[in-house]
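Left out: one protein chain. Kept in place: all the others.
And now, chain A:
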């Protein structure tokens, strides 16, 4: 039996579940971590049955920074790769009025990510092995009035990953940033998304698996998003501030 272990943080998200299936299909064993352990156990049994690999589940709270050290230390197997898939979309309107909502968004998407990944980066450096995947967002490429609290947390995360990539390159540890674009998930179920540029969670899972094999730095699931974001970023701020996008 294969003895490679992949750690997925935030393993209940649709993207995480599909990514887990892709790796399991390719004989990776899984350490799945999330807050909702009862749903996670169902995800785990499904993967175990379908792909005949070993799957273990753990409770993990991204915004409970203090717990991160002991969480990682207590894992029964040290992972050979990690995918950070947790994230909190939050409610922009509410976050503007209520700092608690804004803080929760930042704590989860940015601070929580930094906290756990620093621990993992340290371990990977010491063991001279492993890869790190961070699921960020195109929303982090330019702040927009519609979701800038979420967007800025992801901007911070993307910048963090970029720096981490430089640092770990020297020890041959691959860091990949994923910017999925629109994805049909439980989070976006009721939104009317443009079909042509909206990916299924499974597409994201496949893209991540392939990206790891090819050691890509930054992936957009549909390449057209690279172009879209290039255009969005090219608009001068004086014009951008007047726009309603």
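Definition applied: a residue touches a chain if its C-beta (ideal position, glycine included) is under 8 Å from a C-beta of that chain, and two chains touch if they have at least 3 such contacts; residues count from 1.
One rule holds for everything that comes next: contacts and distances are computed from a predicted model.
> Assign the chain not included in the display its UniProt protein name, restricting the answer to "PA14 domain-containing protein", "3-hydroxy-3-methylglutaryl CoA synthase", "FAD-binding oxidoreductase" or "Phosphonate ABC transporter, permease protein PhnE".
"FAD-binding oxidoreductase"
> In the complete assembly, which of A:46, A:61, A:80 or A:200 touches the absent chain?
From the options A:46, A:61, A:80 or A:200, the contact with the absent chain belongs to A:46.
> Using the touch definition up top, pick the residue from A:186, A:215 or A:233 that touches the left-out chain.
Once the missing chain is taken into account, the touching residue is A:186.
> Counting contacts across the full complex, list the positions on chain A that touch the omitted chain.
39, 42-43, 45-46, 49-50, 186, 189
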